[in-house]
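With one protein chain held back, the other chains of the complex are shown just where they sit.
Lettered A, B and C in written order, each chain numbered from 1.
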Amino acid sequence: MNKKTNTMIILLFTLVSFLAGRWAGNDYLLSVLILIAINVLMACSLRTIFILEQISLGHVGFALIGAYSSALMVMKLNISFWLALPLSGSICALTALLLGYPFLRLKGIYFAILTFMLAESLRLIAYNWRSLTGGQFGLTDIPGPGTIGLPFLGTIDFDTMENYYYLTLMVVILSILVLFFIEKSHLNVKWRAIKDAESLAQSVGMNAILHRIMNFVIASFFAGIGGALFAHYQKGLSVEVTSRFGIMASIYLLVYVVIGGKEKFSGPIVGTIVLMMISEFARSFEEYRPIIIGFIAIIVVLFLPEGVTGIPERLTRLKQQLKKG
Amino acid sequence: MALPFQVWVQIIINGLSLGGLYVLIALGLTLILSIMGILQLAHGEVYMLGAYAVYYLAVKMGINVYAAILFSMFLMAGFGMLMERFLFRRCEDKVLSPIIISTGLTLILQAGAVIVFGLYERSIPRLSEGSFELMGVFVPKDRMVAMVISACMAYMLYLFLKRTKLGLGMVASAQNPQAAQLKGIDPHKMSLLAMAIGSGFAAAGGAMAGSILMLTPFMGTLPLVKGLAIIVLGGMGSLSGAVFGGILIGLIDGIVPVLFGPLTASLAPLVIVIIILLIRPQGLFGHE
Amino acid sequence: MLFEIKNLKVQYGGAVIIKEMSMAVEEKQIVTLIGSNGAGKTTTLKAISGLKDLTAGKIFFRGERIDTLQPQEIVKRGLVQVPEGRGLFPYMTVMENLRLGAFIKKDQKKTDDMLEWVFDRFPKLKMRVAQIASTMSGGEQQMLAIACALMAEPKLLLLDEPSTGLSPLMVKEIGKVVRDINETGTAVLLVEQNAQLALSLAQKGYVMETGRIVQQGDASALLKSDYIKKAYLGK
Partner (left out) sequence: MLKIKNLSKRFGGIQAVTELDIDIKERQIFGLIGPNGAGKSTTLNMIDGSLFPTTGTIIFKEENITHQRPCSRAGKGIARVFQKDVLFSSFSARENIKLGLHLHSNLGLKEIFFPWSAISKKKDRILDEKAMEILKFVRLGEKADEMAINLPHGNQRALGLGIAMATGCDMLLLDEPLTGMNAQETDQMMEMITTLRDEKNLTIVIVEHNIKAVLGLCDQVVVLDFGKKIAQGDPDMVVEMPNVIEAWLGAEQDAV
């Protein structure tokens, strides 16, 4: 797969998802599309952390912060949705900044464990801080973006499912583009250098820990945006173990990224869409869905470690081997 | 805090019995991590399956609880060895692939448990009935029994690793896998052994938790979270760290909610781990 | 013939690390394989001890083909390697390290006898049985590593760059130890960059460059050859 493919897949994703919104027609399909879009953003931001060869098992922890802070800002402080959305991302970024130093001194498995603990602790806090988060009952009646007048488009009611879908899509695509810019920027070059040889990178003047924190902050910002989008779509938040903010949700995200292919920018987009579609088709046997996803995850890791987006390269290699004999 | 003395004794004993459970989980996780270099995130599900196995053996088939626990440990040890042989051994890298595979297993086993065992809560017969008096407090006997069993198992593991050739070989394999191989130590055999012991310990933990608390298909998540906190706290792959960390986290879980309420309790382990890592990035008992 | 490599080839990914090599070690001989880093020496050793798969070729030890065996099986047959970087267990004591050296030996009594023998040879180790390996100096660690390998009673001892990172004084000590070991009847295959040391110890030498044997022969003759002088001794 050459370098152009990432751009192609982003374009294709944009086009198809816009058309899908038109075709969907009913609220149920639209809600599925909204969840897919949010998860694409979550998975893409999670992959950002992978660039520095770190694995986060706590990405939904930041989504939780984003979701609750956005919902609470709108509900308790009467801040407009349009302001609360970027603010909730910033709160996540700030949290990541504070946690960055103790967290990012650890690498590999130990960083993964810390993020895992973080997500679970955040969930428990949300569960136990009744006065703020409503505890086990969670928050209900979270207002949506409401009606707003836009130049050229007139007045739009973003509380309808279709309009909220397009709003989500716009935010998600914009965020993906920002992440894509970062991927193509010199920042990413430095990140790759730090991944290759951290002490050498420091010796030529790169502040490795600062870059690691920056990377974590950026990823967390977009996770927060994802969470906020979810909060105003769902209109209610809960933090049961099995909810969107349980450990399992983090694991699903990780599976999306790996199955799509973590080496490629487009990997998480492809992985999320493919798996969520499969999961949707398996709706009629609800209980078996985790089993299906689990099996796919195991099989892909064992037999296709580069993920779905690695297939074309694998085929090219196979062809070359066949030619050689 | 002005708590009556009896309450103190009570919460400390609660903490210690929780700690005993956590130690069993953390020892297994640490053993697997240090010898195979992988994070076994389905460890909580092994714990859950171990508990259900005891339930079926003891309640449905009427076998003695202790015999059932022993049997369940062997069963889970076998399951652990199967996981090593057919899944973890085939991973290309040591970090990401095992994480994905074990989380895949978590998904399968949890959902499978919901389908097979159902969502209603069950319980295992108590390890021991009644209670006895200690410093003016009534202590349930089953908690004491659980504590004693955990302590014995931890000590037996210590003796095995320190005194037997096979145990020494395991530790060697953890410290320098390639050199161990050149001494004639088969790394696959050591990995199988680590998974067997780790999974057996998890089963014992699950059975004891099942006799004190309730059985549910999702019961494995909490001990996994605790176990992971303990292995970071105690130090990377250190067994004494796992024991110490287990007791520490157990005590925190026993004491902090009573003293400061559940909100502080939910944050306490993370804060403690972060503070310790800021001072000693390699954990309490870890090597530099 | 104690040990023989025939037409070894090793590939890793797309890169051919060892193109073609053959060599042999007779009973009770010291044979050396010299060459600079990246020549393929360490890969050769890994292939011998079963840590790396061969692409082609055969390896024989005491008349038996060993290239299809697992590392632990090869050790059991008496072919023991001290890897580069010494291969100790850093957080274990000297005693534990030595005991692990005899991991393949079933007989406890024999292990104890062997321990006595090793302590006679390395009296310094006896005084430090309880010391943690990683707290010893580089030279002492190298000695311990060799002692551990001897615990397995090797017929052929493979040493991978024992002189690396050691001071000239320590390098001399290692040289003495290697000669001593050889006098007790153990054959030694010494892989080194330090051509001077290696060739002055060995009876036979092989020179490896970019995955191939480019020179071979009597060690003393090699030491005097212009080729070695120019490329390896810097004279």
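Here is the rule we go by: contacts are C-beta pairs under 8 Å (C-beta built on N, C-alpha and C of every residue); 3 or more make two chains touch, one makes a residue touch a chain.
For clarity, every value in this text was computed on a predicted model and none was experimentally measured.
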Check: So which of the visible chains would the left-out chain be touching?
Finding: A, C
Notebook entry, point to check: Of the residues listed, C:N7, C:Q108, C:S137 or C:T184, which one is in contact with the missing chain?
Noted result: C:S137
Check: Thinking of the whole complex, not just what is shown, which of C:K110, C:K176 or C:K224 touches the missing chain?
Finding: C:K176
Next item on the list: Would you mind spotting which of A:S199, A:S284 or A:Q321 touches the chain that isn't drawn?
Entry: A:S199
Item checked: Touching residues (missing chain, whole complex) on chain C -> 15, 35-38, 135, 137-139, 164-172, 175-176, 193-194, 196-197, 200-201, 210, 230-234
Note to self: Give me the chain A residues in contact with the hidden chain, please.
What the structure shows: 181-182, 184-187, 189-190, 192-193, 195-208
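In this section, only the chains that are shown with their structure count from here on.
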Next item on the list: Work out per-chain C-alpha centres and flag the one nearest the whole-protein C-alpha centre.
Entry: B
Next item on the list: Give, as an integer number of Å, the spacing between the C-alpha centres of chain B and chain A.
Entry: 31
Next item on the list: Just give me the whole-number Å value for how far the CA centre of chain A lies from that of chain C.
Entry: 52
Note to self: Which positions in chain A are in touch with at least two other chains?
What the structure shows: none
Checklist line | Residue ranges of chain C touching chain B (in the complex, touch as defined) | finding: 49, 51, 70-72, 75-76, 80-83, 86-92, 96, 99-101, 103-104, 148, 152
Note to self: For the complex, give me every residue of chain B touching chain A.
What the structure shows: 33, 38-39, 41, 87, 90-93, 95-97, 99-101, 103-108, 110-112, 114-115, 218, 221, 225, 228-229, 231-232, 236, 261-263, 265-267, 269-270, 273-274, 277-278, 281
Item checked: Residues of chain B touching chain C in the complex -> 165, 168-169, 171-172, 175-176, 178-186, 287
